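Note that one protein chain is taken out, while the other chains of the complex remain in position.
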Amino acid sequence: MQFDKPATTNPIDRLNVVGRPVPRVDGELKTTGNARYAYEWHDPQMDYAYGHPVGAAIAKGRVRSIDTEAAKKAPGVLAVVTTLDVGEREKGKYNTATVFGGDKIQHYHQAVAVVVARSFEEARAAGALVKVEYAPEDGAYDLEEAMDGAVKPDGSDKPDTAVGDFERAFADAPVTLDAVYRTPDQSHAMMEPHASIAAWKDDDLTIWTSSQMIDWWRSDLATTLGIDKERVHLMSPFIGGGFGGKLFLRADAVLAAFAAKAAGRPVKVALPRPLVANNTTHRPATVQRIRIGAERNGRITAIGHQSWSGDLPGGQPELAVNQTRLLYAGANRKTAMRLATLDLPEGNSMRAPGEAPGMMALEIAIDEMAEKLQMDPVEFRILNDTQVDPEKPERPFSHRNLIGCLRLGAERFGWQKRGAPATRREDGALIGVGVAAAFRNNLLMPSGARVRLDGDGMITVETDMTDIGTGSYTIIAQTVAEMMGVDIDRVTVRLGDSRFPVSSGSGGQFGGNSSTSGVYAACVKLRAAVAARLGFNTQDVVFDGGRVRSGDRAVPLSQAAGADGLIGEDTMTWGDLDKTHQQSTFGAHFVEVGVDIVTGETRIRRMLAVCAAGRILNPLTARSQVIGAMTMGAGAALSEELVVDTRRGFFVNHDLAGYEVPVHADIPHQDVIFMDETDPFSSPMKAKGVGELGLCGVAAAIANAIYNATGVRVRDYPITLDKLIGGLPEVA
Amino acid sequence: MDFTSTVSLKVNGQPYQLTLDNRTTLLDALREHLHLTGTKKGCDHGQCGACTVIADGRRINSCLSLALMHEGDEITTIEGLGQPENMHAMQSAFVRHDGFQCGYCTPGQICSSVAVLQEIATGIPSHVTEDLTGTIALTPEEVRERMSGNICRCGAYSNILDAIFEVAEGTP
Partner (left out) sequence: MRAFTYERATSVQEAANLVAAYPNAKFIAGGTNLLDLMKLEIERPARLIDVNGLELDRIEATPEGGLRIGALVRNTDLAAHDTVRRDYGLLSRALLAGASGQLRNRATTAGNLLQRTRCPYFYDTNQPCNKRNPGSGCAAIDGFSRQHAVVGVSDACIATHPSDMAIAMRALDATIETVKGDGTGRTIPITDFYRLPGETPHIETVLEHGEIITAVVLPPPVGGRQVYRKVRDRASYAFALVSIGAVVQSDGTGRIAVGGVAHKPWRSEEAEAELANGPGRAAAVLMADARPTEQNRFKVDLVERMVAAIFTEARG
């Protein structure tokens, strides 16, 4: 099915199941320990061996030689496979750095060997016996130093944009801001480390892994192994978090496949936690310069955003300027991205790539500008709202209610009680509030599904869609139940298997809307097949209460299925509605913080997000997406930073003790409000993404609240106490 | 030199005798030897809490304990707290409040939640207990502090707190 006209009324609009707070259909499995993740016993009869990865000890250079003799002699060892053994390989389409193979070391902890043994303990011990000789080379690791040599990136989406005459308008503006902001490298730090089990049968590979994108992994794994894609059966039924860190083929899968081949039996490999940060991808650090010019009445006349980031050769820039092209009005605009070569681990997507770090900067800048204008930052944002793409005014937003989010949020949060900076004290803390807009584009991906109706009236839906905690199992079950007019417990959802139709996968907050739309399309086919089987007129057929009705005839669905059942399969593809209309999601974040007057420790006291993201398919799981994003934003604001050792070229704090993500005690009760809206331009579901929207702007709202509390403006994340302490009042 | 030993322990009420490589952690004994994979390995270094189990009535990180150090112990894992047909109140409350997303930290969160309520009831103080000599109130701050050894990167904390309070107060 091609979605090329705005949606009109369809069976989803009944909202008998969709739109309701249905508890997760996989909830019982997850809370009783019965959900099976990549590294676990999918086939208890399988005689697994254990693979232990060895990571490079240098950041850049070549592997001269690898001595595996001691490792091979160690107790229980079945095989050792080195990067030299497998040699240079064709790289996966989605990988920037080589995952495994060849003598070139592109980053610290890049996989150089895997040791296979009968037990986990034996494999780990033998791993330490692998002796690697390197020829190290000098590398570039410091973004601040490499910035000067940064270049306009090839291939990325519009590195430079310009409308009107930014420089002149900025020079002429009576009120201006010109400030530089910094966001650090960040780690996905999902709770389940990357893990895979590989089993060969002749030349056919079965692999259980932890992947957000089944088809990308399958293709890139086949490419790396040099085998036909059809020979790879890849499964990822449960994923212990991804946040972008499991979008692209990673070393665990490649190592497991080579190891299983070498050992002649199935092998499981998990990345040891201390390897995850440097072996896999991360969100790249940025330096961002923002310039805003406005009239005294607050209207923005010039807005410019430049961003510098680094990556390995062949990599991409962090798209930190993107939201600035769309979020606020202003006749004269300019954005630019520059990419420096850095020999750190591969930079790549992490939850809301582009907008997450971009909004961290832009929404502080907006707060600073409002202050210069002596305006309420909520009102300043409202004044500069735009209902059209500011670069192409003929192109409207499909639906945009940023103003509604800001107004409702301000009211619910008690925004009007906000005081001047550094004026409110309670129990030894300076108290402040902050606001930021939330903005993230709505992306659409082709997505397929197969729906089967059986003679017992049960419906099974199969798609290679993944559930990374987002609730895909549940919203897909809801979609099928709604489309086919059955109770949700009549629906079985099977996900994450390369034998199923290729879906959108999970990423870019496109998964919820895209995958349910693919399921919608498949259900339309199945409904037609049911109607045809029963000889019903498809125009007036109604699926409801487990029955199919047409005119005065009503038949139980099970009866229509017949002995062999009926199948509907289709893929949703997208026309040009996202070209004619800008599709984005909007929100507002409000935060209250307390900053310890003695130590400068910031603790969050209240958080509210108001989101406008089209139809909310399941308010329970959507709320979870948003509170989770708010929590990640709290980490981004206050503690998360992969610290670069600029001499040795690696992320130093590469475990969960050193890289501090928020804990329970950091997070207060969180409020989330969804605007009641639909977006008929987005899909027949009329839904949009929400999982990344919730992250965009949170950190800036916290930064702005810290400023309101202390009067100290920090433009360099994370906002740790050492950056505040110099500006705090003297201790008596 | 003998690098293997035999240990007897009870897991979820069932006695086991295991001959293990001395290096085997309680976590790996559960997951790789007993195939009880509900207990998760998130970091293997005591930095995340995903491996939390209850040993002789106390929650511990099973990754930082050798299986051999649990001779005679009674271990309760998430599987032992309840199964889909007879779920523990805390498991049901997590489902109702959507106190999880990816589900990987969830067994550890639930084991900790059950133990935390017990710790408060038996008067074990915490970092946020104001009066060390008084009785300990069941407050959100107390529960958040005590749950802080269980990291949830999906960020379900606010919902987890609601689930714990539902169980503590006995009002679904």
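Chains: A and B, in written order; residue numbering restarts at 1 for each.
Convention: a contact is a pair of C-beta atoms (placed from the backbone, for glycine too) under 8 Å apart; a residue touches a chain by one contact, two chains touch by 3 or more.
Being a predicted model, the structure only gives us computed values, none of them experimental.
Enquirer: Using the touch definition from the header, name the shown chains in contact with the chain that isn't displayed.
Expert: The chain that is not shown is in contact with A, B.
Enquirer: In the complete assembly, which of A:M147, A:I403 or A:V652 touches the absent chain?
Expert: Counting the whole complex, the residue in contact with the absent chain is A:V652.
Enquirer: Thinking of the whole complex, not just what is shown, which of A:N297, A:T580 or A:T599 touches the missing chain?
Expert: Result: among the candidates, A:T599 touches the missing chain.
Enquirer: In terms of residues, what is the contact footprint of the unshown chain on subunit A?
Expert: 57-58, 75, 121, 124-125, 128, 274, 598-599, 601, 603, 638-639, 643, 645, 647-648, 652-655, 657-658, 660, 662-666, 718, 720-722, 725-726, 728, 731-732
Enquirer: Just the residue numbers, please: which parts of subunit B touch the chain that's not shown?
Expert: Its contact residues with the unshown chain are 1-3, 5, 21-23, 25, 44-46, 49, 52, 58-61, 63-66, 68-69, 71, 112, 115-116, 119, 123-127, 129, 132-133, 144-146, 148-151.
In this section, only the chains that are shown with their structure count from here on.
Enquirer: Distance-wise, how many Å sit between the C-alpha centres of subunit A and subunit B, to the nearest whole number?
Expert: So the centroids are 28 Å from each other.
Enquirer: Touching residues of subunit A toward subunit B in the complex: what are they?
Expert: So the residues of subunit A in touch with subunit B come to 23-24, 26-37, 39-41, 44, 119-122, 125, 188-193, 238-243, 270, 272-274, 468-471, 620-621, 623-625, 627-632, 655-657, 661-665, 667-670.
Enquirer: Which part of subunit B faces subunit A closely enough to touch in the complex?
Expert: 21, 23-24, 28, 31-32, 35-45, 47-48, 50, 77-79, 81-84, 87, 91-92, 94-96, 98, 100-107, 110, 128, 140-141, 143-145, 147-161
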